[in-house]
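Comments concern the structure below.
With one protein chain held back, the other chains of the complex are shown just where they sit.
Coming up: subunit A.
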Amino acid sequence: MAMKLNINGKQVSVAAEPGTPLLWVLRDELDMTGTKFGCGVASCGACTVHVDGEPVRSCSTYVDDLEGTEITTIEGVNGPAAQAVQTAWREMDVVQCGYCQSGQIMSAVNLLATNAKPTDQDIDDAMAGNACRCATYHRIRAAIHRASDIMEA
């Protein structure tokens, strides 16, 4: 079935069966591989994208529900919060294996876009669904505070 999706500000046509997770359309059909497959059951957050600005797990979001929405992936995420997060992530060298970091960044960008000065508790609440097996959490927390400072400056 053919459908039109708005991804990173562009209209794209995709042929996919109803019930296909957005994740696999992004990765296998559209070659947008920055969004990662980690668990397939919305439990790890590696596949996090924004739909109408809200973080969603693309492994458990179906393409046929997405026509008329604005989808943003790590390849297209932009704006002050995104820039601050990516800058802070590099300044603090958060990444290790890096596989979960697209999802971490998408969640962090949404947090800062809606709460410019998050507390540790706010960070824990927003990021608890994003697993990192390298356990970079210590630096994720620090980098979100740093990104907040960058946005304020």
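We adopt the following convention: a contact is a pair of C-beta atoms (placed from the backbone, for glycine too) under 8 Å apart; a residue touches a chain by one contact, two chains touch by 3 or more; residues count from 1.
Here is the rule we use: contacts and distances are computed from a predicted model.
J.: Leaving aside the chains on screen, match the unshown one to its UniProt name from "Response regulator receiver domain-containing protein", "Xanthine dehydrogenase family protein molybdopterin-binding subunit", "4Fe-4S ferredoxin-type domain-containing protein" or "Glycosyl transferase".
T.: Going by its UniProt entry, the chain not pictured is "Xanthine dehydrogenase family protein molybdopterin-binding subunit".
J.: Which residue, A:Ile71, A:Leu112 or A:Met127, contacts the hidden chain when the whole complex is considered?
T.: Candidates A:Ile71, A:Leu112 or A:Met127; residue touching the omitted chain: A:Met127.
J.: Suppose we count only contacts with the excluded chain; which residues of subunit A make the list?
T.: Counting over the whole complex, subunit A touches the hidden chain at residues 17, 20-21, 24, 27-29, 31, 33-41, 43-44, 46, 73-75, 86, 89-90, 93-102, 105, 123-124, 127-128, 130-141.
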